[in-house]
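Note sheet for the following structure.
With one protein chain held back, the other chains of the complex are shown just where they sit.
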């Protein structure tokens, strides 16, 4: 464990620094007053210069894990977790951005500060939430814990994500020529990798299993996620009640914008580490519903921004240090 | 009423020929073997040459309505219906592409051939369906009439449309600088203009009122609509049952593609006069649901293509004449 | 050599039918009244069904080359030429869409019908021009042969192409996440593969070497090429003279649009087998110049459309058969 001195600048390693989330962590740390990325890894680009910097990419195996204070593991799912555990064993604080440790294995703490800040603050090993679950959980947790939401009927979660959420590995389905002018569902019918993670988070918030259907779509934009949720509510619950529950839960949170009226679009949060939440009434149906929209940048609050937020907490720094609001 | 001679080429007027739907009708008629656009109107561009043609735009008031065989009225909502009635009174067959006559007023027939072909065939005055309702009704009508769909629970209809659906009138919200890199819901909570039209069509198909929630979104693409529907079904109804119901209803239809497996994306139907339908199972929820996706080109099967399809029927021509499949 | 009977439908093979040009040839042949694609090849997708068809992809080696009338070779550069020669030896008429045979080797005829139609008509083996050279040669050849253009000063050719011109092979630089919101030069300083092909075509037209600088850029659109050329002209030559030279050269050509005033944008020609040409005066410089713009669809007149046009000529069909104008 490292002693932290006042105004010390922490040394960070970014494992997998040429993918979209790794690039974004690096960009954030460039402007971070207290954390400096001393090691950026890339197996393919090892030895090449980091663009706009005097540093060179190194291989992950060449990072002295015991000499850095914090490690951001941005490697592919399946590979990331093992590196995170190795770094953790070497004494570093670790934020793993893959889905490998999100089920809590190996004592990893689920790093969604607005819901479970206390656990993050004391943690050495944090599993950074998936992009889709971040918006879903921040929107629905207060409605579940307050009892506004009816957990007996399923909530439909229709989501659309920019393509950087799918990673930077070359594959035909993600070529510009395939994605431009298109829009399509994928991982439909609750088959997406994030479904178990959402299920865990929702059931913790509700104290019981929560029924939901999740349908992600691929949007022809680079960044941003919009989640439109058809929330079953108790009789007589209004959109205003939903907003009030959010304000009550998140009043002082710097990274959550509760919209008083209107629904946020993608643009409201792109390039910011924030989730915007809005609610609208639904007319003409017997079963009481409130329409809820969550908007956020999949690379910031949905990945790298949240990872830095977690790092700030783990290192005892001001939580919003170095983050664009 | 005009006598129709063999191989005669019908004369058509397009009222409002510089909006997106009017332009598309004109483009279709250019390649149509039996219908020729003899009059294209534009109040703003009257006297100017139609691009790529020797014709000039004229004012709507200068069209000799009694000398054309068919009129496509592509004027703004609120203005269009009156012109359609005028043309109808002058003896022309009329297809109105606005929402003005879709409630059946003045004897207008709702022109969705795959569901109500007989009525269209004998009609002189047709209200061309709205873009969103076209996909919703074609997807759900067979499920309602066959009893597969449970009309006691609401179906959630999450839709995304390219911007040409919003028309070509200059407004800030539709500037490239506003729409690009964005995605947003609008007309949420069953407040969109197409909701009553959907309600009518669904209740006719079901023989009773149908509960639904419709949320359209604005997509940063030029053309195409994708509708993702969370369809409540009777216990034990599978995605395969849904496909089978569509095949049974639409087996011979040239403009409906039933996907055997997988869900269609936008690209599958853009630039074609077709609706593609796909169904997928939903795991992990108690209430039985099937996920349904409809994809179509808002300017073709959602507007101009369907209008020409209706015109073909009204004029006794082959229904697919001049239409890209 | 095959005897051609009246109204016979020719059998075509498309070698490499899952790349962008192969897909486009297949789409054109679907609507072609006289040529039918009987064999579509894909090494990766062999045995899978061709979308929207009852055919299956086969391996190139499994095509009975002596049983087809015409072969469209749409394979990668370096691989394509050998297959074309093999098909040619087997007796098929061949159009090679790669750059392999464009230098005239093996007796291949350069297939730019508007400039060298006679040669194409009698040919059995045609090298289909590159996308960029198509626009450059069609724009400049009449200015060179008429002496309007001053071949002693270099013409600057600034070009922008949609990404489908770069092929459909998965590579990071062509991911949506890389190309969207970006615009960049590549192959600058006359290093692009198409430069020798342009040099050949220009020098044939001029009867001498022609100085030029070619700079392609990657445009965040799917299809379309716009070439902006700074054409040095003889003293007193005007933009109107340039247009007149085009009209004189191309008066009856169905696939060339000479714009009388204004410069064509990309949209004017996308989804059509046409090149649009426009000229504008340049004020404020001593050296006489005319600005010339060529616009065309890289997949149609720049590749597949031109290939079908060549096939029509080679098979003695009407040149515009099956081509969208």
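We just call them A, B and C in the order they show up, numbering each chain from 1.
The criterion applied here is as follows: a contact is a pair of C-beta atoms (placed from the backbone, for glycine too) under 8 Å apart; a residue touches a chain by one contact, two chains touch by 3 or more.
Worth saying up front: this structure is predicted, and the values here are computed from it rather than measured.
Asker: For the chain left off this view, which of C:18, C:42, C:134 or C:215 is in contact with it?
Answerer: Spelled out, the listed residue whose C-beta touches the missing chain is C:215.
Asker: Kindly state which of the options B:25, B:179 or B:263 is in contact with the chain not pictured.
Answerer: B:179
Asker: Tell me which residue among C:46, C:119, C:170 or C:280 touches the hidden chain in the full complex.
Answerer: Per the contact definition at the top, the residue touching the missing chain is C:280.
Asker: Out of C:10, C:110, C:132 or C:230, which is the one that touches the chain we can't see?
Answerer: That would be C:230, which touches the missing chain.
Asker: Tell me, which residues in chain B touch the chain that this view leaves out?
Answerer: Where chain B meets the chain not shown: residues 20, 163-164, 168-172, 174-181, 220-222.
Asker: Suppose we count only contacts with the excluded chain; which residues of chain C make the list?
Answerer: Touch set of chain C with respect to the missing chain: 153-154, 156, 158, 160, 180-185, 188-191, 195, 199, 211-213, 215, 217, 219-224, 226, 228, 230, 263-267, 270, 280-287, 289, 291, 293.
The working rule: only the chains that are shown with their structure count from here on.
Asker: By Cα centroids, which chain is closest to the centre of the whole protein?
Answerer: B
Asker: Starting from the mean Cα coordinates of chain A and chain C, work out the distance between those two points in Å.
Answerer: 46
Asker: Need the CA-centroid distance for the pair chain A / chain B, whole Å please.
Answerer: 39
Asker: Calculate how many whole Å lie between the centre of chain B and the centre of chain C, each centre taken as the average of the chain's C-alpha atoms.
Answerer: 36
Asker: Among the residues of chain C, which ones contact at least 2 other chains?
Answerer: Residues 181 of chain C touch two or more partner chains.
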